[in-house]
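With one protein chain removed, the remaining protein chains of the complex are shown where they sit.
We just call them A, B and C in the order they show up, numbering each chain from 1.
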Amino acid sequence: MSYEVEKLRQDFPLLRQTMRGKPLVYLDSAATSQKPRPVLDTLQAYYERWNANVHRGIYEISDLATQHYEAARATVARFIHAAEPAEIVFTRNATEAINLVARAWGDANVKAGDVILLTEMEHHSNLVPWQLLAQRTGARLEFIPLDGQGRLDLAAAEKFFNDRLKLVAVTQMSNVLGTINPVASIIRHAHAVSALVLVDGAQGCAHIATDVQRMDCDFLAFSGHKMCGPTGIGVLYGRKWLLEAMPPFLGGGEMISVVDWRESTWNHTPWKFEAGTPAIAQAIGLGAAVEYLEKIGLDAIHAHEDALVRYAWEQLHDLPGFHPYGPPPDERGGLVAFTLDDLHAHDIAQFLDQQGVAIRAGHHCAMPLHKKLGVAATARASFYLYNTTAEVDALVAALRKALKFFGIETKTVVTV
Amino acid sequence: MSYEVEKLRQDFPLLRQTMRGKPLVYLDSAATSQKPRPVLDTLQAYYERWNANVHRGIYEISDLATQHYEAARATVARFIHAAEPAEIVFTRNATEAINLVARAWGDANVKAGDVILLTEMEHHSNLVPWQLLAQRTGARLEFIPLDGQGRLDLAAAEKFFNDRLKLVAVTQMSNVLGTINPVASIIRHAHAVSALVLVDGAQGCAHIATDVQRMDCDFLAFSGHKMCGPTGIGVLYGRKWLLEAMPPFLGGGEMISVVDWRESTWNHTPWKFEAGTPAIAQAIGLGAAVEYLEKIGLDAIHAHEDALVRYAWEQLHDLPGFHPYGPPPDERGGLVAFTLDDLHAHDIAQFLDQQGVAIRAGHHCAMPLHKKLGVAATARASFYLYNTTAEVDALVAALRKALKFFGIETKTVVTV
Amino acid sequence: MSEFDDLYQAIILDHYRKPRNRGTVPDASVRVDGKNPLCGDEVHLELRLDENGRIEDIKSSGHGCSISQASISIMTELVKGRTFDEGKQVCESVRTMMRGGEVDEEAMGELIALKGVSKFPVRIKCAMLSWTTFELAMAEFKAGRDGAGAMVSTEDEK
Partner (left out) sequence: MSEFDDLYQAIILDHYRKPRNRGTVPDASVRVDGKNPLCGDEVHLELRLDENGRIEDIKSSGHGCSISQASISIMTELVKGRTFDEGKQVCESVRTMMRGGEVDEEAMGELIALKGVSKFPVRIKCAMLSWTTFELAMAEFKAGRDGAGAMVSTEDEK
């Protein structure tokens, strides 16, 4: 089956919008993706037909809500090849999933002097929770450095793999450099010294077929909103025995077994970690998003994005003063962060907005990385299953106009 | 304007459903409410027209998403009469809001020997987080006892109001007894000994006009899904200075000001407490729900529910073996938990399901309270703005049939 | 017949209204407790075994819904006079039936009346409460203990 991007685009109502009166070119899916019709229809169906609280209701719609909710868990488990649905905890987003591990696993297992190993390319969401853990426990943070091309320099990190190492937290794919990391090999390394590995899949899982058992990670965190799902839903995958051994994170309804006045016992995993009424509609919506992605096929999506990023890479390099960050297309996912001469990223994004082209500018929640790169802000175009080469052309044309407008090329103002 | 319940019902698509082939009589709004058309339309509009990540986007749809998101915050602030929108933190649900306070405020302010005062009617979500805090800090939990009618016996709790007391956490309205608590007077008492008060508004805010400034509470937690809003969104209200003084809860994107490798500084309240991509669509949906409730008027809603619960109280008392829990209608909100002879609550609920009547059976996440009441499980019917006296009649008729069916009255089986 | 009628078959209602073998066994060999934390219901079982390991007497007390009470009542009738291992076989058949699997209907006797429960996921634990408690009694007895302090929860049912 050939990849019919124009047909897929029909599924996404927002892509038919205009922006500033121009056809919308949405190139910010790394921030959040757009949502296809089947996901929106599922949300609608939930609220119109099955809406009830889950797990303890004896009546039909509550039973339906529960069944759909737990079916979504099973769907997500299948998507990342978890051994069983009980390994899937629903959270608000990847950020909460990582914090859950830092609090529940971290506070119980990390001591002063232990090392948590991160990388220099981590998103704040996979950095700040560990800073807070380090402050609570006296553990030390270390960082796998980058080489000149924005890849992890594993040789330089060799020294951290010893018995002080408790956890490696590493992103599957960088949201700035685009680098796809060799997580499986990092995991082998870490396991050799009995350290656990948390993979931040916020950028990875939406774009790359992910198999937690083959990868052999201990934890995986990702967000529904970046993979065609609703906002307000994220996932923590954890090995069953690890989750069972962890103390709870939030206390409240649903996560308990027996509650007495001054102490309680806990429900089984995953419910132990889902205190209070969960994001029911959103979990079910995420299940629909997974099914949508599976129908197209993660490999087909990845191939499509790969073609787009190669094309973009080529076209963008024609621009005077174009400077990309991160490795060449062979080693990257579907995004490009760049600077353009000494045009400021925010001016670029503002100008592109006027052209109907939505890209992101800033530190992309990776301030330390930008410090390392020696630039305060970059512009970033990111692609997903619904983007086209025509949109890449629109991006490049708009950037050309921006160069003109701000007078970099000609020092004269053009009208837009 | 008179209260036109039949017209309001038109707004709720789910209420037109059938259950087990019978017209649905939904009497479980205390677990979760149904959603009106304007809320569903808002969710749709968000995903089809404004969906983008908030706060840092320079392009039009991101700006729209941000504006709608922050407008929802302002709407919620107005709804509970907060002094400013910065006092509104979006969470997943009331449970997370309470845990946020227990972790962020509690860990920083509560020491061994300090007292946290709860009541004997608290929901697990306003009990277990404090148990966990007590375990972490060595603080002591005490409980305001109940009188014989399921009201707080404040006289008996007088002894706890001394300088050991750090926090009182009390529900605005019990989800089992229906009791509406005198929170304002408890707050005056607590403030007199410099203790703070957290009000669990999960049941209250949806039904009773709530004014945090008049009530003078320090924290208020509630859930969107119980007040016509989407699942996956809740609210923590906190006094601005308290929130500003608290350390963060979850770390990650959006909640920071400056991030370095090993330490960071925090964004202002409320963003300091909203790590990662928030539940954007759900917050905006909650804003629409608040506007919907405001249009009808909380006082009108309360009056409607009050009439319903009085009617139900009368009708239900005609049933042989009917035993309600909690105070008479004068002092209760729109729900009734009861037992019926020695029919088991789960059998009652199962039978009612067959009749199209959705009620809840069990401990309603209040096991210690049920222990105190001397019953493992109760049946609970709860009302909201869309329920009718005809539905109360359907409930009573179904209960009569249940008594017959299980042979309590006649010891012969009837067909259903 | 509707799923509801399947759930509340006449046999169930009969056992619920007239539970068999309620009470205590004064010279019991093993006494155990089981609970269903979802609803807070509990059962207490007392069993006396003869020298061949046969269940001479079994009595139950506690509280619960009609499904759990009927299940307990039928169970006590069924296992009386059998060994633990024979009882365990019946227990596995009930578990299979709850998961919607095929069982030898002949061999199940009145237990087949519980089949309809499998359509109601939240009620399965009601039906299993008696049996998980029975399994606890068996484990305690085989370990040479009298069950004192032993308690099982239906939440441990997978």
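To be clear about the criterion, a residue touches a chain if its C-beta (ideal position, glycine included) is under 8 Å from a C-beta of that chain, and two chains touch if they have at least 3 such contacts.
Computed from a predicted model, the values in this text were never measured in an experiment.
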| item | value |
| --- | --- |
| Chains on display which the left-out chain touches in the complete complex | A, B |
| Given A:Thr75, A:Thr119 or A:Gln354, the one touching the chain that is not displayed | A:Gln354 |
| Which of A:His68, A:His207, A:Arg332 or A:His370 contacts the chain that the document leaves out | A:His370 |
| Absent-chain contact - pick from A:His344, A:Lys372 or A:Lys401 | A:His344 |
| Contact footprint on chain A, counting only the chain that is left out | 20, 344-347, 350, 353-354, 361-363, 367, 370, 376-377, 405-407, 411, 413, 416 |
| On chain B, residues whose C-beta touches the chain left out of the figure | 56-58, 63, 66-67, 257-258, 267-268 |
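In this text, only the chains that are shown with their structure count from here on.
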| item | value |
| --- | --- |
| Computed distance of Cα centres, chain C from chain A, in Å | 48 |
| Centroid spacing, where centroids are CA-atom means, of chain B and chain C in whole angstrom | 38 |
| Shared-contact residues (touching 2 or more other chains) in chain C | 38, 120, 123 |
| For chain B, residues that touch 2 or more chains besides their own | 20, 346, 350, 353, 361-362, 367 |
